[in-house]
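With one protein chain removed, the remaining protein chains of the complex are shown where they sit.
Up next is chain A:
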Amino acid sequence: MTRKPFILQNPSVLIVLAVLAVFTAAVTAGSAAYGSGVIPTSMVKVLGKTLCLALAAVAMDLVWGYLGILSLGQMAFFALGGYMIGQWLMYARTETIVAASLAQNPIPATPQELQDAVTNQIFGVVGSADLPLVWSFAHSLTLQMILILLVPGLLALVFGWLAFRSRVNGVYLSILTQAMTLALALWLFQNDSGFRGNNGLSGLQNIPGLDHVSQATLSVWFLWASAAALALFYVLAAWLVSGKFGSVVRAIRDDETRVRFLGYPVEGFKLVVFTLAAMITAIAGALYYPQAGIINPAELMPIASIYLAVWVAIGGRGRLYGAAIGAVVVSLLSSWFTGGRAPSINLPGYVVNWVDWWQVALGLTFVLVTLFAPKGIAGIFDWLGGVLPPRRQGRDLGPNDGAFQEAEAKA
C-alpha cells in the first residue's frame, strides 16, 4: 500500500473546490461592481450569506454527522461570531461619525468626550450612558477578531467539558445545547446585558475606513471572503475526518463505550471536535452579519439551530459536501418560497400560498428524508458513484444480525 496525497484520496474535496471556484467566478462576472450587473447587489449578498451558512452546516456535520452529537445550539456560536465583529463595526463607524461632527466645535473634543459621545450614540437607545465592560476591546479590530475565536471557543469548551464529563448523551445533550442557546438569547435580549437588547447591532454593512467603497463592490469582496473561508475550512474538515482521527470520531458516534475500552479519551475527542466546530461556526457568523447588516438576539433562538440541523439532514449528514449542499439548496429555496415570488397553487376551494405553506412543506420533507432517505441529497451522489448499500432483502442465512442474507450471498 502506497500513500496517496490527501487530495487524491478524497476526490470529492477537489470537486467541491472546483464548483466553489466556478460559482464565485460566475457571480463575480455577473455582479454590478466587476461584471455585467445581471446579478443585483442584494442577490450577491444573499449568495455570500448562503456560503456562510454552508460553512456553518459543514461544522454542524462534523459535530452531528461524524461525532454523533445532535447539537441544537450551533447558531449560538454563529451569532456570537457576528456580535464580536459587529461590536467593532458599530463602534469604529460611530467613532468616525462622532469625531467628524465634534470636529466642527470651536474647542477640540478630549478623548473622554469623544468616547462619551460614542457611548451615547450606541447605547442611548437602551438608556445607558456608560460603555459596558464587554465593549472594552471594541475599538480594536485585531482584538475583536481574536474574540471571534476566543468567546465561542471558550463557551464550547466549558459547556462541552461540563456536559461530556458527566456523560450526558443523546436527546438529553440535544436539549442541553438548546437550553444553552436559549439562555444566551434571553440574556442578550435584556437591555443591561451590554449588547443593546432586542435592538441588536445594526449598520454592520458599512465597513469603517471603507466609506469610499460602494456596497456593490463590498458585497463581492465579502462573497470572495466567504468562499475562501468555506474552501479553507472544508479542506480542514475533510482532512480532520479522513485519517485515524476521523476513524476514532466515527467510532465514538457508533459505540462510545467500546472506544473507551480501546483506551481513547472519548471526552477529549468530543471537546476537540465540538470546540473546533464552534470556532468555525463563529467565523462563518462573523462573515455573515456584515452582509446581513443587522444582528439581534432573535438570531440565537433555538429555531435557527434547528433549521441548521434540518439543512444538514436533508443534504445528507456524515458527508461534508452533503451538509454544504443541504444548506445552500434549502436556504435558497426557503428565501424564494417565503419571499412571496413563488407562484401560488390554485386548488379548487383553496389557494396554497407558499409564504404560509413553505414551513409545512419543509417540515414534511424533513420527516420524509429522515424516514426514507437518511443519506439525503448526498445519497444521489453515492448512487451515481455506484456506492450502493448491500441489499438486505431475502431470508437470513444465519442466526445473527450481522449474518448475510440470501440476496447478498448470491451477489
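In this text, contacts are C-beta pairs under 8 Å (C-beta built on N, C-alpha and C of every residue); 3 or more make two chains touch, one makes a residue touch a chain; residues count from 1.
We take it that contacts and distances are computed from a predicted model.
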Worksheet item: UniProt names the one chain left off this complex as which of "L-lactate dehydrogenase complex protein LldF", "FAD-dependent pyridine nucleotide-disulfide oxidoreductase", "Urea transport system ATP-binding protein" or "Succinyl-CoA--3-ketoacid-CoA transferase"?
Response: "Urea transport system ATP-binding protein"
Worksheet item: Taking the entire complex into account, which one of A:A138, A:L155, A:V266 or A:I283 touches the absent chain?
Response: A:V266
Worksheet item: Of A:M75, A:L147, A:L188 or A:L240, which one is in contact with the hidden chain?
Response: A:L240
Fill in: Residues of chain A (touch criterion as defined above) contacting the omitted chain
1, 3, 240, 243-245, 247-248, 250-251, 254-255, 257-258, 260-266, 268-269, 271-272, 390, 398-400, 402-404
